[in-house]
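Below, a portion of the complex is reproduced, with chain positions unchanged.
Read from first to last, the chains carry the letters A, B and C; within each, the first residue is number 1.
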Amino acid sequence: MKKVYDVIIIGGGVIGSSIAYSQAKRGKKVLVLEKNRLIAEASSAAAGMLGAQAEIDEHISMLKLALKSRAMFPSLIRELEERTGVDIGLVNKGMIKVAETEDEVVNLKKQISFHRDWDEAVKWLTTEELLEKEALLSPSLLGGMYIPNDGQVIAPRLSLAFIKAAMEYGTDFLEYSEVVDFLIENGCMQGVITATDTFHTENVVVTTGAWTSQLLAKANVEMNVYPVKGECFSVIPRVPLVSSTIFSELGCYIVPKKDGRVIVGATSYCNTFDKTVSLQGLSKLMERAGSLLPEIGSAKWEKSWAGIRPQTGDGLPYIGAHPHYKGLYIAAGHYRNGILLSPITGKMVSDMIDDVVTKEDISLYHSFRVDRKLSTKQTT
Amino acid sequence: MKKVYDVIIIGGGVIGSSIAYSQAKRGKKVLVLEKNRLIAEASSAAAGMLGAQAEIDEHISMLKLALKSRAMFPSLIRELEERTGVDIGLVNKGMIKVAETEDEVVNLKKQISFHRDWDEAVKWLTTEELLEKEALLSPSLLGGMYIPNDGQVIAPRLSLAFIKAAMEYGTDFLEYSEVVDFLIENGCMQGVITATDTFHTENVVVTTGAWTSQLLAKANVEMNVYPVKGECFSVIPRVPLVSSTIFSELGCYIVPKKDGRVIVGATSYCNTFDKTVSLQGLSKLMERAGSLLPEIGSAKWEKSWAGIRPQTGDGLPYIGAHPHYKGLYIAAGHYRNGILLSPITGKMVSDMIDDVVTKEDISLYHSFRVDRKLSTKQTT
Amino acid sequence: MKKVYDVIIIGGGVIGSSIAYSQAKRGKKVLVLEKNRLIAEASSAAAGMLGAQAEIDEHISMLKLALKSRAMFPSLIRELEERTGVDIGLVNKGMIKVAETEDEVVNLKKQISFHRDWDEAVKWLTTEELLEKEALLSPSLLGGMYIPNDGQVIAPRLSLAFIKAAMEYGTDFLEYSEVVDFLIENGCMQGVITATDTFHTENVVVTTGAWTSQLLAKANVEMNVYPVKGECFSVIPRVPLVSSTIFSELGCYIVPKKDGRVIVGATSYCNTFDKTVSLQGLSKLMERAGSLLPEIGSAKWEKSWAGIRPQTGDGLPYIGAHPHYKGLYIAAGHYRNGILLSPITGKMVSDMIDDVVTKEDISLYHSFRVDRKLSTKQTT
C-alpha cells in the first residue's frame, strides 16, 4: 500500500512540530519522521527564553522576524493549551541584561538606542533601580537594560503542545525512523526512504537542526549548518530568587521557570555533537551565576545537561524552498532562537508550501532564503 | 594536521570493541567512531548467553564458529579482567532447553543427536532429573536438554572490558561521531568523514549492527541486514531461583546473572528500530516465565528495555572483506549471537586485515563472506 | 530563639498539605515537618481518582463526606492553579464500574439504587451502551455503572499545589525532619521535638498516613492505622484508549490521565511497608487490564511503583481532636480516598482548630472522631 502524504517533515523538534501543527491546521495530511525520540535535542535542552530583544542587537531582518514571532506567542499559547491541556509555562516578566563592566554599560546603552525604535518599553536601570526590581542581584552590578516584553516558556512543553495539537488534526509522528534517502524525480521531491519504509509526498521539509548538513548531503545539497554545544544546569531554590530572566553577555543567563526551577546556561563549544557535560563548563557557569545572583548558592542542585544548537555561517537561520528541487523546504540553523522563532517559522514554511506569501512578507523572508550568499563566518 | 590510523572501526558495540582490542593488541593504531554512546544498542541489551549449542541447531558452519568462539572465553575473560579490573560476570553453569510439549521433546532429542557429535556432555534430563537439578522449575515440564558448556556473561561488561583494554593499547574512541561518508580512491578505502571531521586510514571496519545497510549505502554497497527488536525485563529474587540458564523454544529464556538479577527475554519484532517496550510484550514474557518457573512471581521488579538486533537474509552474520573496495571490512548481522561470537569475530577480522588467515580457517570463514549469494529469507 | 507556630503539621502528604493550606489561608503561621521528602508516599503513588461514588457503596457518613469533598474540587482546583501555576490535571469524564460476571451485574445494580438517592446521574449501561461510550472496551463485558460526576486529578500535582499555595501564605515546610517526641504539659500540646530541633505550638496535627500508629505511640496514644501496599503501573498509548476511568471490583482500575499516560492499579497487601514491586503483582494487573481493555497491550510501558495506603480497623478515616490531649489533632487512615477527601479534611481540621464547626457538620463529623469504638475489622 502506498503511503502518501501532503507534507513530510523530517525532524521532531520544535521547528518541525510547529510546521506540522501549522500545516495540519490548514487541513494537510502530515507525517513527521524522527530518527530517535521526539523533542530529544536542542528543543528540550533550551532554557526557553523568548529573547527577541535580548538576543538580537544588530541584524534588522532578524529582529523584525523575532518581534513578529514573539507577538504570536500569547494567542498561540492560549490556543495550544486549550487544545492539548499542556501547561507551556509562559511567563511574561521580562528580561534584564546586566552590566558588570563599564564597557558593558556603554554597549547596553547602545542596544537600548537600537531597540527604542521598535519598543518604547526598553529602558536602562541604575543599580538602585535594578535592586529595587530584583533585590537579590549582586549590588556590584553597574545597572542593566530592562526588556519588559521578552518572556519565556518551558521549552520541551512548547514542542509537546505543538505535537499533541498536530496529532489531533491527524498528523502522524514516527519515532526511530531515520531518513536514509530522498526520492527525487526530474528535480521534484517524490518522497523519502527510511531504513524500513518508503513514504510518498511532493513536499518535504527538513528541520533537523544541527544534523541538517549531513541529511541534505544525501540530496547533494550543500548547506553550512554546524553544531554548537551548550551546557546548562538547573537548581530549585527554596524561595523565588528573581522574577525576571537575568542575562549577562559575559556568558550566563538565569531563567526562573514557572514550575519553580531555575535554569542557568549556557556554555558554547563549536563543532561537536558530544552531549556530555564537562566539569569545567559547570564550574564556570556556577561561578558566573553566583557573581550575578549570590543567593543562588543556597538553591538545591537538580541536574545538568547539554544541547546541540544549529548555527549557520552568517548567523541567520535558513528558512525557505530549495531552488534546485521543487518541493524541498528547509528550516534549520535557528541557533539559540529556535523556541522564539518556532511560531513564525511554522507560518513561513506553511505559507511557502501553500504559495500564499504576502508581498510584505516576501521582502522580509528574503533574508532567510536558502540560497543566499554566505558572506562571513560569524564567530560564536 | 592529518589524522591517520591503521584501522578505523565504525560502531562502538561488542563487535567493534572486540576487533579494536584484537587489532590494538597486535600493535595497530585504531580509532573507533560511534554515532551516539558506546555500548548503547544490542550489546548492552543482550542477556549475555553464550548459547553455542542452545541457539544453533542446524547450520554446521555456524555451530563450528560458535564453538570456536565459546572456547575462547575462559582465557579471554581472565585476560580482560586482569587488564581492566572489570568484572565480566562469567558464569559456567550450563543451559537447559526445556520441553513443554511432546513435539518439543522430539525436537530436543533430535538436537541432542546433532550436538552429540560435537560435545559428549549434552544430554537429556527427565522431569525428575530436571527438578533435581533446578528444584523450582515447573513440575509440568516434560524434561529438557542439558548443555553444560554454554555459559553466560554480563553483556555490557564484556564490551566495557574490550574498550578499556583497547584504550590501554592506545585505541581512540570517539562518541557522538557519526560517519556521513567514506573516502574512496580508485576502489581503495582512504578514510571516513564525520559531520565535523575527516580521518584517514586504509582499513575501515563496519560494525554497526542493525544500522549497517544504511551506512553501507553511502558507499553504494547493498547489504541485507535488518533490525529485529527484542524486549526483555529483569527481576531481583530474594533468594536464587535457578543456577542454570533456562531456555524455551516457545519464546522465553531466564538467565540468572552473577550479580543476582535475573534477566527474562525476549520478544521478536522484525523491521523496526523503535526501542519502546510494549505492555503486551512484557505481559507475554511474564506469563511464559511464570509457567516455566512459577516462583519467579515473588521476585522484585527491576526494569525493562528493548534492543535492536541485526538479522540477515540467511540468518548468518556477514564477516569479511568487501570484494569491490580494498580495505573495507564488514562484521555485522550477528542477530542473537553477538556476545557469543565477538571473540572469534575479533580474531577473524584481525586475521583478514593482517592477511594471516590459516588454510583451516579459510574454509570455515567462507560461509560468512560478504558477497555470498543470499539463498532464502529466514523467518524469525 | 524560640520557634513558635500557630499550628504544626506532621506529615508532608496531601492531607497535611491541605490542612496547611487551609490554616495558612486563614492567617495562621504554620509549620509542616516531613521525615523524608514531601509528597513521597501514598500521595504521589495514588492514581488520583475522585471516586466518591465508585469507591463508597455502603457507609452513608463516608458517602456524605466524599460527596461534600468532591463538590469542593472545581473551585479549589481553579483557585490553586491560579495561585500556583501548577496544572493539577482535573478531568471530569466520569467513571464506569464494569461488570464481568452476572454477580457483578446484580451488585452494581444494587449500588445504582443506593447512589440514585444522592445523584440522579448515576445509571446502568448495557454492553452496547458501554461500547458506544468507550469503543475499545472488551465486548465480553456485561455492562457497567456509569458515574458521570466522579472525576480525577494528577495526584502528586494536587499536593504540590497545596504546598506551593501554603508557602505563599507563609507556611514553612521542613523536609528530613522526623518528629521524635511531643512536648506535652498538663495534658496540653506545647510543641514537638525533631532529631535536631524543638518547635513550639499549641496545635499539633498528625497526618502521617500509614505511619501514624508508631508516631502516636510516642505520646502513648493507641490508634489502629495499618499499612496496605498497592502496586501500580503506567503506560503511554499512542492514541487515547478510553476517556472515562474504568473500574472493576475484581481488582483493577484504568485511569486515563490528562497528560496522556494511563495508570493501572492496584494490588493490595496488608501489613507491609515494603515498597518494592513484585513480578506477580504486575503480571496480574496486566492480565486484568488486558481483559477489560484489550488494546492497552499496544501501549508503551512507562514504569511501576508501589504506595503504602493507611487503612483503619473499621475502614473509616480518623479526623478530629484527641480527647486526652488538648491541641492534638489527627487526620489519618484515608486508605484509597486520601486525594478525594483532602479538601474536606483540610476544612474539618481547620474548623476544629478554629472552633467554628457548624451544627450541621458536627453530626456528620461525629462518625470520624478519633475515640470512636472500633467495631469490626474490615477485610481488604
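Basically, a contact is a pair of C-beta atoms (placed from the backbone, for glycine too) under 8 Å apart; a residue touches a chain by one contact, two chains touch by 3 or more.
Since this is a predicted model, take the numbers as computed values, not measurements.
*Asks:* With 3 copies placed here, how many are in the full complex?
*Replies:* Copy number for the complete assembly, per this file: 4.
Following the convention adopted for this analysis, only the chains that are shown with their structure count from here on.
*Asks:* Farthest chain from chain B, going by the mean of C-alpha atoms per chain?
*Replies:* The most distant chain relative to chain B turns out to be C.
*Asks:* As a quick test, compute the distance in whole Å between the mean CA positions of chain B and chain C.
*Replies:* Spacing between the chain centres: roughly 49 Å.
*Asks:* Can you pull out the residues of chain C that are in contact with at least two other chains?
*Replies:* Chain C, residues with two or more chain partners: not present.
*Asks:* What residues on chain C touch chain B, complex-wise?
*Replies:* 235, 276-280, 282-283, 286-287, 289-290, 296-301, 304
*Asks:* Which bits of chain A are touching chain B when the two form their complex?
*Replies:* 175-178, 180-181, 195-196, 211, 213-214, 217, 226-227, 271-276
*Asks:* Inside the complex, what are the residues of chain A that reach chain C?
*Replies:* 85-87, 89, 164, 239, 258-260
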